[in-house]
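Everything on this sheet refers to the single structure shown next.
Removed: one protein chain of the complex. Kept in place: all other protein chains.
Take a look at subunit A:
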Amino acid sequence: MLERALKGSPRYWAWIGFLLVIIGAGALVWINQLTVGLKITGMNRDVSWGFYIAQFTYLVGLAASGVMIVLPYYFHKYKPNKHMVIFGEFMAIAACIMCLLFIIVDIGQPQRMMNMIFHPTPNSILFWDMIVLNGYLFLNLMCGWVCLEHDRMHLPHPKWVKPFIIISIVWAFSIHTVTAFLYQGLPGRHYWLTAILAARFLASAFCSGPAILLLVLKITEKVTTFKMPRRAVATLTKIIAYAMVVNMFFFLLEVFTSFYSNLPGHMHPIVYLFSGAHGHHELVPWMWTFIAFAAISLALLIPPKLRNNQKILPWALVILVIATWIDKGLGLLIGGFNPTPFDTITPYWPTGKELMVSAMIYASGALVVTILFKIATSVKEELGDSQALPCGCSTEDDDCDCGSVAETEEAPAAEAAEATA
């Protein structure tokens, strides 16, 4: 089926070319990093993880997001999601690949990474993270590919793949839980040392991930004939809204625990992030942007009228993605390392080279998404599934009134015909 990605419009090829240019430029910087070491990054003795690991953490959420489409379809027989499932799975593939790449660029001796497998260490959460991430990548590759291949051949999905889909649904929760455990079990880092971190990770994954997925699918609608069923979009948006509410609620629980208990270790990171400490205020504007954007996104997503307005929705989603990215892709990591375990502040900020390497990985992810979505949409187009109707509905909308529109258009003609007769 891969050959389907080789046929496309000039616009498609321009986009692929653009991504390849970014990947190429980032790869040059990465080669530089391989030859001189991680000293090109802004990391240091006190802040030993930086932008790379933060992006990995954020993208695990994107990987887990597809399950919010797959789960309703397989567990609740929610039909409108039927033709969306494949996009959730394909997005998860791209996200898992990006996650693994972010880990590879972050380690100091990448040529030794197989030591994780040669010397399996079950007491290390990183070992389990490797298992769950690779496992999830494999499950999604297999389920997504097999189902799409059978769709293309007009065959029903094979029975044997169903148990794997069920496993992948449960597995999706594991990837974010285990990634939270990476942080959660460290005695010296108070911002992470909280039992609710895994739950917070899941909540933020289930709002930010589907938001990104929905935005990508909106773009897909623009450039292909694919059209999401309206009810599937409405359900997904509802999930995003609820997950964001839960996410912010969990955040408030953290604030309460820290400040009501008055424990210095628990307060320091939050004080540092939101008002600065020891003369360091690097993250203060970012964190308040997070709060403001979170509030705006909730204000736009909670009222059904605004939530279901497809003109406002993309903006609400973009705002939500920015808010959750600041929270998890920036604040979580820097807030965890800063303040240091000695109540001092060692500032960290990613360098240009670090951002270039990260851009390379994001572009690789975008390339994978483009190719996989291209294949999926071309199969859907061939089968006539989830295609845009002239009225703007999807062929999967059973309550679409475009049938009646067509009828009313035909009716005067029929009347006219009668009149002439």
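The rule we apply is simple: a residue touches a chain if its C-beta (ideal position, glycine included) is under 8 Å from a C-beta of that chain, and two chains touch if they have at least 3 such contacts; residues count from 1.
Methods note: contacts and distances are computed from a predicted model.
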> Name the absent chain by its UniProt protein name; which of "Spore maturation protein", "ABC transporter permease", "Fluoride-specific ion channel FluC" or "4Fe-4S dicluster domain-containing protein" is it?
Replying inline: "4Fe-4S dicluster domain-containing protein"
> Just one of A:G17, A:G188 or A:P285 touches the chain that is missing; which is it?
Replying inline: A:G188
> Which one, A:P10, A:G108, A:G279 or A:P390, makes contact with the chain that was left out?
Replying inline: A:G108
> For subunit A, which residues reach the chain that was dropped from this view?
Replying inline: 36-39, 41, 43-46, 48-49, 103, 106-110, 112-113, 115-116, 118-121, 123-127, 130, 182-183, 185-189, 265, 336-337, 340-344, 346
